[in-house]
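Have a look at the structure below before the remarks.
Yeah, one chain of the complex is gone here, protein chain that is, but the others are all in their spots.
== subunit A ==
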């Protein structure tokens, strides 16, 4: 039950694995940059929360998942979808509100799902997805399999009451759920210091008997190592586990947030000293797991995937108006006159 701080690790994975993580993080980064561009061009509307800076969190944890494990998250969800293998084309087409998007244009940035990849959304109300994550884990325990559910939420959501109701119930029932607190240090525009009474959120599980630890979320290997420990705990039937993953978002809360509540220097320092993709790149080069040429080839591959997703998302037709009347009830129920 002891809580400890994880320090940055030396590579304890193969060169190929590390290269894969680098690639997956880069895909998220470039995808999000493209989404930002399309937003600026008016092709994406509404609320759009970019994951840039936080890539190591989801990539490190996905490296610990096995087939049929589940994941559920908040509205900052693009990275999670790409990392669990959802098609960038379908994600981007949802962002542009087109019929080939994962939710057929009805959900947008915050609300996508993939049954195939066991991705359970994409939720717009802060903290409201956390009890759902416990429910997903309950279903697996009920069925008697050893799947785990990764339930992601932020430092802001950690101040929502239902999170603690969920901690209690998940511990009581020993549910196989990893609570992943992506602590990017700002609850929208309010810093953690100004919104949270004690700074070590992972310790809040102690009151419920849930072990937890703090993890360096800018290092993909640290995340993976901590994730493996958490997942092993859950799979062994020992109940939930909390990972507070310290990370940082480079962009505003959403595209409409200029992020004036922090200094430019703070962001710049994080980018220069801690960037997760640059760290992985350094490890690949210094460990001689990849050459500059190898990395250039990955860059090129990613660029092509992202450009293709953007083209697809621009070309996909807008949804048919009839679509609006589907998917509301399991069996299409006559809605009567639209009075």
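Observations on the model:
Everything below uses one rule, namely that a residue touches a chain if its C-beta (ideal position, glycine included) is under 8 Å from a C-beta of that chain, and two chains touch if they have at least 3 such contacts; residues count from 1.
Following the convention adopted for this analysis, contacts and distances are computed from a predicted model.
Considering only "Nitrite reductase (NADH) small subunit", "ABC transporter permease", "Biotin-dependent carboxyltransferase" or "Pyruvate dehydrogenase E1 component beta subunit", the record for the omitted chain gives "Pyruvate dehydrogenase E1 component beta subunit", by its UniProt protein name. Annotation: of A:157, A:221, A:245 or A:277, A:157 touches the absent chain (contact as defined above). When you scan A:110, A:148 or A:290 for touch with the missing chain, the hit is A:110.
Interface note: of A:98, A:141 or A:289, the residue touching the hidden chain in the full complex is A:98. As for the chain not pictured, it touches subunit A at residues 45-47, 94, 97-98, 103, 105-111, 123-128, 156-157, 159-162, 187-190, 194-196, 260-261, 318-319, 321, 323-325, 328, 335, 338-339.
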